[in-house]
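Some notes on the structure that comes next.
As you look at this complex, bear in mind that one protein chain is not there, while each of the others sits in place.
Showing subunit A:
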Amino acid sequence: MMIWARRQRALADYTLAALSRRKGKNIALVAIFSLVVFALSSAMFFAAALRHETTQVLRNAPEIVVQKLIMGRQDLIPGDVVDTIAGFRGVTSAKGRLWGYYYDRIDGANYTVMVPDDPALIPAVGHVAVGEGVPRARGLAWEGAPLFLSRYEGDLKRFDVDRTFTRDSALMTADLVLMNPQDFRAFFDIPEGLYTDVVATVRNQNEVATIVTKASNALPQMRFVTRADIERTYQKLFDWREGLLVVLAGAGLLAFAIFAAEKASGLSAEEAREIGILKAVGWDTRDVIAMKMWEGGLVSLGAFLIGTVAGFAHVFLFDGALFAPVLRGWAVIYPDFALTPHIDGVQLMTLGLLTVVPYMAATVVPVWRTASGDPDAVMR
């Protein structure tokens, strides 16, 4: 054991000396390698953190959302449907909701306008609570600045801003405008007794699918969207965007793969000669491979560490400044929020499989091919 440890130390010493001999080349290699890891890790961390954030936020969402469809398009739901849904076995509560989108011609942004479920959050008549993106888009820099919104008829309606949501909830609230139901109906011209959709909660989560099936049969003109459906849609959206970024990062990965393949295709005359010398002075093929594994390990793990830490810092400290527009979306109001750091072993393993493993293989395979020959043949 002692001899093995001393041997490894001697090999590591030699490797460090070998790396410092080709300082320029190795620094460039680590830099390129780190950049590839940085791009991939940023995309993966960002998308995973968004998915995690979405899951966390949706945890409190209602299990079922009911929408009325006429000719495949969404329509307002009469209040008696709320009672019908509430009457289904297993449903603990059903509530009509008022919400929709508002296109602001002044800044070209879309706001999500809604009446909150929680009575404590409902603003007083003439007042609104807004997400942090709304004053940002409107340039309402000072506290208490009024928000003027134009009705479809063209007249302006003034709202006093009661509250602005914090960055912590920005993923879901950035473009939000919360209104009193009276203001909402007046602003969008929605008669009493009609709702935009209905939300239902159930007693047992496992029965959601059964309740939806029964309710769909009873109310065929309604569409039932479960929380799992919404979550899946978000995940798919982030998956798609992550894929897009990974494809972009893939260009870097491809360049790296070409470099690795070129490396795997053979050693330079100088490297081969050095291996020949080492074998001639008594190094075994395994010693040479062990030394090259140290070398490849130091380069690839070093670059992996640098790239991963940089990717982590980029996503969680600098809010993924480089990739945010792609991953968050291209809306005028994109959420300005800090992601909660969330990394799992699978992500790190995937990163390692995509970067460290190919590099190690590209390093060791040609060395093994060269080192298994006679020293005389290798040096020739």
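Note that contacts are C-beta pairs under 8 Å (C-beta built on N, C-alpha and C of every residue); 3 or more make two chains touch, one makes a residue touch a chain; residues count from 1.
Operating definition for what follows: contacts and distances are computed from a predicted model.
A single chain of the complex does not appear, and UniProt lists its protein name as "ABC transporter domain-containing protein", one of "2-oxoisovalerate dehydrogenase subunit alpha", "Probable chemoreceptor glutamine deamidase CheD", "Cation:proton antiporter subunit C" or "ABC transporter domain-containing protein".
Annotation: of A:Thr84, A:Gln235 or A:Thr285, A:Thr285 touches the absent chain (contact as defined above).
In the full complex, subunit A makes contact with the omitted chain through residues 2-7, 9-11, 14, 17-18, 20-22, 273-274, 276-287, 372, 374-377, 379.
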